[in-house]
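Would you mind keeping the following structure in view while I ask a few things?
Note that one protein chain of the assembly has been removed; the remaining protein chains are unaltered in position.
Every chain is named by a letter (A and B) in the order it is written, and numbering of its residues begins at 1.
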Amino acid sequence: MHNVKRLACAAALALFSTASLSQAYPSRPVTIIVPFAAGGPTDIIARITGEYFSKALGQQFVVENVAGAGGTTGITRGAQAKPDGYTIMMGHMGTHGAAPALYKNLKYDPAKDFTPLGLVAGTPILIVARKDFPAANLKEFLAKVKDPAAKVKQAHAGVGSVSFTTCTLLTSQLGAKSIVAAYRGTGPALNDLVGGQVDYMCDQIVNLVEQIKGGSIRAYAIATAERSPALPDVPTTKEAGLPAYQVSAWNALFAPKGMPKDVAAKLNATLVAALDDAATRKRLLDLGSVIPDKAGRSPEALQKLVESEVKRWDPILKAYAQ
Amino acid sequence: MAFMRAKLLRQDFLGGLAILAVAVFAYWQARHLPTAAAGGMGPGTLPKGLAVLLGGLGMLLMLHSVRSESMGRWSVRGPLFVLGGLVLFGIAVRPLGLAVAGPLAIAAAAFASSEVRWRETLIYGILMTLFCIALFKYALGLPIPLAPWLVGY
Partner (left out) sequence: MELLSNLALGFATALSPSNLFLGFVGCLVGTLIGVLPGVGPIATIAMLMPLTLKVDPTGALIMLAGIYYGAQYGGSTTAILVNMPGEVTAVVTALDGHEMAKQGRAGAALGIAAIGSFFAGTVATLIIAAIGVPLTRLALLFGPAEYFGLMVFGLGLAIVLARGSVLKAVIMVVLGLLLSTVGTDLETGQERLTLGIPELSDGVDFAVLAMGLFGIAEILRNLENPESRNVAIAQIGRLLPTRAELKRCVGPIVRATGIGSVLGILPGNGAVLGPFASYALEKKLAKDPSRFGRGAIEGVAGPEAGNNAGAQTSFIPLLTLGIPPNAVMALMVGAMTIHGLIPGPQVITKYPSLFWGMIASMWIGNLLLLIINLPLIGLWVRLLKVPYRLMFTTILLFCAIGIYSINNNPYDVYFTAFFGLVGYVFIKLGLEPAPMLLGFVLGRLMEEKMRQALALSEGSFMTFVERPVAAVLLVLAAAVILIAVLPAVARSRQKAFQE
């Protein structure tokens, strides 16, 4: 008898929970879906942010890694979750920018099926080459890449990876065609770059910074507006003579579409505070990430970013597939 | 006729036939994949090549099957309940949570054994599930649903 009552209570609670949600939110643990395996750059950024959220909001923010199909498996699940604030997700330049061009059967629309919560961090992209590549600076390097006779060899971490999309952007801007070798993940690709089997690749700073500092590969440029404090000697693409090449593997928090406004506002406010928190900032900066300024942290700015990224990647990646 | 049946029931004949079937299926699935690309090898080169090789080997196994052992007995009960238990767990774990999926999987699988005892299975299933919840959900903090219909997560 007692049990029946409790069940009824629980059911009633579930029914009214959306109404009473806002005051009490969060009243139970929140899941952050990370669409990649544990240990990768997106996972690390999600864990660092999640830790701050847990402390600030008094409920555990638990990372759930749902890897698969370039991150689209996890984001598909997130898009279909209840928009009650208890499932949010760490989206990414791939899942919310390049995916529509890469996956024909994509079950979500990055611009329409989500409540944007805010940009968390940008991860700069670097153009790197083997340490004895015969080019002194970016200009000489680009001339080599454009010259078919030089037979420059590019490595990437698999179709759909950040390293693939960003390098495809580079070659399409140059109108060049490199010899391309595909690897499974950054590790093996970087290995062959250090070993001199391939000539160059593009990838996220966090994967490359130690090899560059240690001199086992060389960096020609960083594709951001400003130099990175982690690698102060590496010029920006603008300084080095390729201003059009601006690209970043950004990470941002999204919720399913239709989330109550006050919950979304609370989460965005917490994110803004997290990015001002000294400890959180330091950990993100240590990774080489770029923390967005105040204006860049708003949901509207994120919505705009998603729309412009989808538009940007579509022609470039579709051209590659042909 | 008797000869034919004896031959068909031999292990390797059926084995070869199954392998051949897998090979044909794989080739059919890979039929649209190109076998040539800029690098010399296309995405279809290996799947198609391996399917052809596998089919050939399957036929070879069928030819060699004359001396092989005859088929053993196949049981239905074990596979049905054990695999059924796994599938039930998969279906139940997200909507109903570990609290339901655990006892369900144990109860279903228990029927695979002819030694099944009702009461014991039920109690054991609940105890085991409690243990798993304590271990995986609380001690390790895995994001596995507990009972979304009751507690919301």
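In this text, a contact is a pair of C-beta atoms (placed from the backbone, for glycine too) under 8 Å apart; a residue touches a chain by one contact, two chains touch by 3 or more.
This is a predicted model, so every value here is computed, not measured.
In the complete complex, the residue from A:179, A:265, A:291 or A:316 that touches the missing chain is A:179.
From the options A:194, A:272 or A:316, the residue with contact to the unseen chain in the full assembly is A:194. For the chain left out of this panel, the touching residue among B:51, B:99 or B:146 is B:51.
If you put the missing chain back, the residues of subunit B touching it would be 11-12, 14-15, 18-19, 22-23, 26, 29-30, 33, 37-44, 46-47, 50-51, 53-54, 57-58, 60-61, 64, 68-69, 71-72, 74-75, 77-79, 82-83, 85-87, 89-91, 93-94, 98, 101-102, 105-106, 109-110, 112-113, 115-117, 120-121, 124-125, 128-129, 132, 136, 140-144. Residues of subunit A in touch with the missing chain: 37-41, 43-44, 47-48, 64-69, 73, 102, 105, 151, 153, 158-160, 179-185, 187-188, 190-192, 194-198, 206, 209-211, 213-216, 283, 286-287, 321.
To be clear about the criterion, only the chains that are shown with their structure count from here on.
With centres defined as mean CA coordinates, subunit B is found 35 Å away from subunit A.
Of all residues in subunit A, those touching subunit B in their complex are 7, 10, 14, 17, 28-29, 31, 60, 62-64, 86, 181.
Within the complex, the subunit B residues that touch subunit A are 39, 141, 143, 149-153.
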